[in-house]
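With one protein chain held back, the other chains of the complex are shown just where they sit.
This part shows chain A:
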């Protein structure tokens, strides 16, 4: 497995390299990072623009800038991915891209982890129940809910959830749910229980929104997978041998039915990180999604590159984990 893993990691390097070249070129031709500065009132002195061009390496050619971004050789010590520097930001001279990503990663992971856990738990439960009660009213209801969730635009659903939260608060006469922010500042000085309820108040609504799409897709996978397993010979044999239904489902059918879902979930995790872009915006969480939007708005090419490389790496790592887990869950698969 170690050799397989190393081989996959090495294989990912050229993929990431090509992706980085492509995205760098696309970002570079997409606009002038200093357009806002040039439009300022009164217009800045030309020497100020020159200073910014120099700081952002805009006085170099595109290939040279890519080389600098990748290696840092010839730069001012603030650039070079291989040296752990993501480059200067257009957002301000003091904006540290690496530091920001590190801070925001924690915020996003908090949201993503909660959404993943709930989405997965509910998807497995719903998928299994749907499969076991195929074509029943319950199955139709869960199917309807799943498709509804799949069809619902995130920003719209987020707005609905915020309104529902406010409505609930008004109903009970207390601020149970918060609609904006991640609650970090409000948690200061609270005891453990206070921090827990504070986190719950701030996390509930965005978590529901973020988990919805994943839950919908995963529950459909789980239902299909479970149906396939329930109709297989070994499950029929287990039943014929007189094993209780609960044991057949839990010990035999469910484990096998989880295998395809594992792949989908691992890959979907990277998708959830991308999905935070809208959710974080609506709920005003300063996570990686908000980082991405801010970078786009500021035409911040190096910050965008950092986000895209992180996102790309997450997809590759998630795929690798999926493949490894697949082998762990299904002993018939060997890593060669």
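Some observations on this one:
Everything that follows uses one rule, which is that a residue touches a chain if its C-beta (ideal position, glycine included) is under 8 Å from a C-beta of that chain, and two chains touch if they have at least 3 such contacts; residues count from 1.
Quick note on the criterion: contacts and distances are computed from a predicted model.
In the listed set "Peptide/nickel transport system substrate-binding protein", "Ferredoxin-like protein in nif region", "Carbohydrate ABC transporter membrane protein 1 (CUT1 family)" or "Pimeloyl-CoA dehydrogenase large subunit", the entry agreeing with the UniProt name of the missing subunit chain is "Peptide/nickel transport system substrate-binding protein". Only one of the listed residues, A:108, A:154 or A:198, touches the absent chain: A:198. The chain not shown here is touched by just one of A:5, A:141 or A:175, and that residue is A:175.
Residue A:183 is the one among A:72, A:146 or A:183 that touches the chain missing from this view. Where chain A meets the missing chain, the touching residues are 30-32, 34-48, 51-52, 55, 90-95, 100, 103, 159, 162-163, 165-166, 169-170, 172, 174-186, 188, 193-194, 197-202, 281-284, 286, 290, 293-294.
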